[in-house]
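Shown here: the complex without one of its protein chains, the others still in place.
Going by the order they are written in, the chains are A, B and C; count residues from 1 in each one.
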Amino acid sequence: MKKEVLKVLSNEKLTETIFEMRLSGSSPMLPGQFVELLIPGFSLRRPFSVAEYDKGILTIIYKVMGRGTEEMTTIKKNTKIDTLTGLGRGFSLSGSEHPLLIGGGIGIAPLIYLARVLYEREKSVKILLCGRCNNDLIKQEEIGKYGEVFFATDDGSCGFKGNALEAAQSLFKQTDHYYACGPMPMLKALATNNKKGELSLEAHMGCGFGACMGCSIQTTDGPKRVCKEGPVFQAGEVIF
Amino acid sequence: MKKEVLKVLSNEKLTETIFEMRLSGSSPMLPGQFVELLIPGFSLRRPFSVAEYDKGILTIIYKVMGRGTEEMTTIKKNTKIDTLTGLGRGFSLSGSEHPLLIGGGIGIAPLIYLARVLYEREKSVKILLCGRCNNDLIKQEEIGKYGEVFFATDDGSCGFKGNALEAAQSLFKQTDHYYACGPMPMLKALATNNKKGELSLEAHMGCGFGACMGCSIQTTDGPKRVCKEGPVFQAGEVIF
Amino acid sequence: METEKISLGTQLFGYQLDNPIIPASGTFGFGYEFADYYDINILGSISLKGTTKEARYGNPLPRIAECPSGMINAIGLQNPGVEKVRTEELSKLKRYYSKKVIANVGGHSFEEYVYVSSAFNDSESVLAVELNVSCPNVKGGGLVFGNDPEVLGRLVKEVKKSCTKPLIVKLSPNVKDISEMAISAESNGADAISAINTLLGMRIDLKTRKPVISVGKGGYSGKGVFPVAVKMVNDIFKAVSIPIIGMGGISSSYDVIEMMMAGARCVMVGTANLIDPYACKEIIEELPITMKKLGICNLSEIVGCASI
Partner (left out) sequence: METEKISLGTQLFGYQLDNPIIPASGTFGFGYEFADYYDINILGSISLKGTTKEARYGNPLPRIAECPSGMINAIGLQNPGVEKVRTEELSKLKRYYSKKVIANVGGHSFEEYVYVSSAFNDSESVLAVELNVSCPNVKGGGLVFGNDPEVLGRLVKEVKKSCTKPLIVKLSPNVKDISEMAISAESNGADAISAINTLLGMRIDLKTRKPVISVGKGGYSGKGVFPVAVKMVNDIFKAVSIPIIGMGGISSSYDVIEMMMAGARCVMVGTANLIDPYACKEIIEELPITMKKLGICNLSEIVGCASI
């Protein structure tokens, strides 16, 4: 963890409710790790997964969910943001030659960086992007560069019509390890069905670096903090 | 009273602890009236007398006293400030042909605008500037344009050595009406000695426009609000 | 959802309020001065400055201290006395405001509360009397009426005997259990509860090394008290069935909705008026937009919905 002042390079709309912010000045980040931004006017920091990282430049992709993320959309280029970087432990990067990445909604964000790193390590990467409709499936092209991409939408507007678990069933057969990020019900369904994977979880956070116990989940190995031992957990250890 | 967003044109150091800020976009202000600035990060507005006003451009002169005024010194050109303008009732501008203006310390600020307006109305203006030392006697040159200026300092570093009342004694004889602004003990001494004048008072304010009764003083005519019936009162009516 | 279909109306004691926004006592004077800034007829009602039997100057200055997220006041109930309020202030206000208002009553003894609250019996423009029970009981040795349920119950019963207007009892948050107080007020005849009054607070001037406020302590209000107010309003909601007027730190339409979800039928806005004289106007204008965003058609559907 480092406390750093990052500078906004850009803050652009990707869809009606999803934005991409690029920030410079960040210490190195691993796929699956997250940062916490202090948005002026708000008491607690907002946590976001790293969606890309390259030579000090950090990208986050965020969805407008409440008043904090709404305020974020108004942040201008060159604004300086008090940030905690390098938070949490990321995804394991070795162990599987045929990984499957499953992203649901804004949960796609951390998989972009993960996909690139696995691709650069010459893994054969498959990626399943899930959402309610085509609009949710962000960054399709970019992700396509790193592996074979599959789609699933609730309304069938893109790819398979159905939920993540249904879409994953056939892909599970072709992989020995999956990485998933998305809404809790999706993660629960996946983990119940297949324990050979890793899940990136969310929790309301008091601190983001292990001090407050605000984010502790129950695991087969006792309580663990999403912000410190996580946000990535083994699919088999999380008690839902 | 108007709620307006003013733009900072300049914010410059006059002495070690006194600054001058010029703001554009203000509705007309009368001498003795005040404005309230909302400084980001602070809950209550800060009240300041108008030190000059000309065609929408408002000048305030402020002394660093605590954390709010300290923060103000860091405000940059072009910053927009949420301001209440046109607060309070100002000095009476007619009635005397030979007015005497007495300013103590930062209390000199509102007398600059007052001096100019009286001068333009062709009054024969005398101005007594008082302070602990020469450094306190700001804007000597500017004020000099509007009338005959006298000085008094506690340490004798400029003009008469002594306090405002002592220095005023001989000048009182040459005037039928005085205007005073400065520390409470000075105003009390003047008013006790000579009732033919007006005093501009200060008080901690909850609102600045008459809603909270936070600033009520006792007068011979019952309680009056510094922010609404004041900040200028008849020397004879204030109960100290 | 169409913004036009959104309804802000609510009822209090059978009287229709156009919206649930009421400036809180002590932060809006006697109302008429705000008519210089906007048409105050947009307000649901107005709670007037706390009124006592005799005119009061209140506490020496300073009476105000800033806090990181609000302010402390110790005005000490400055007011011109009930006679002047009833005759002069109410009729001045009537020139600018055509709806009914709430008379806020302070007192330092049982007798004073009874006297002042029944003085409004014949004031047509008074919708209800709001009893501020946070004042110290001078005759009772400085004890506060507002933190002993038994004493509060007796006070409410006494006042109800002679005051013919609906009675709102305004509770202090400086208690061990506010629902106990609400229950005592309700069972002794209160027609509504308003809450919260200010939390006791103190600031010190680091240069003089003395309290900022002349009398040492005062009442803390503003954004910083909002979570405490929401919790207490919800406690009261679960304890009584009379309507609740919620307040404490409200400064936006979001806060209004949160307070109503906690259990408030309408809300009062206090400190926000002091920092921004247009606060109530802005909240009233924002409210339908925020309701639309949140899918709320009718405010009555959300009152107390957050109770678990």
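In this section, contacts are C-beta pairs under 8 Å (C-beta built on N, C-alpha and C of every residue); 3 or more make two chains touch, one makes a residue touch a chain.
Predicted model, so just to flag it, every value in this text is computed and none were measured.
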Chains still shown that are in contact with the chain withheld from the display:
A, C
Out of A:G25, A:G214 or A:G236, point to the residue that touches the absent chain in the complete complex.
A:G214
Who touches the missing chain here, A:K3, A:K80, A:R121 or A:K145?
A:K3
Out of C:K84, C:K231 or C:K292, only one touches the absent chain, namely C:K231
For chain C, enumerate the residues touching the unshown chain of the complex.
65, 67-70, 72, 147, 174-176, 199-204, 206-207, 209-211, 216-217, 220, 223-228, 230-231, 234, 249, 254, 257-258, 261-262, 294, 302, 305-306, 308
Chain A residues that touch the omitted chain in the full complex
1, 3, 38, 42-45, 66, 84, 203-207, 209-218, 222-223, 228
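One rule holds in what follows: only the chains that are shown with their structure count from here on.
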Line, ring, star, complete or other: which one describes how these chains touch?
other
Using the average of all C-alpha atoms in each chain as its centre, how far is it in Å between chain B and chain C?
36
Roughly how many whole angstrom separate the Cα centroids of chain A and chain B?
58
On chain B, where are the residues touching two or more other chains?
none
Touching two or more other chains - residue numbers and ranges from chain C:
none
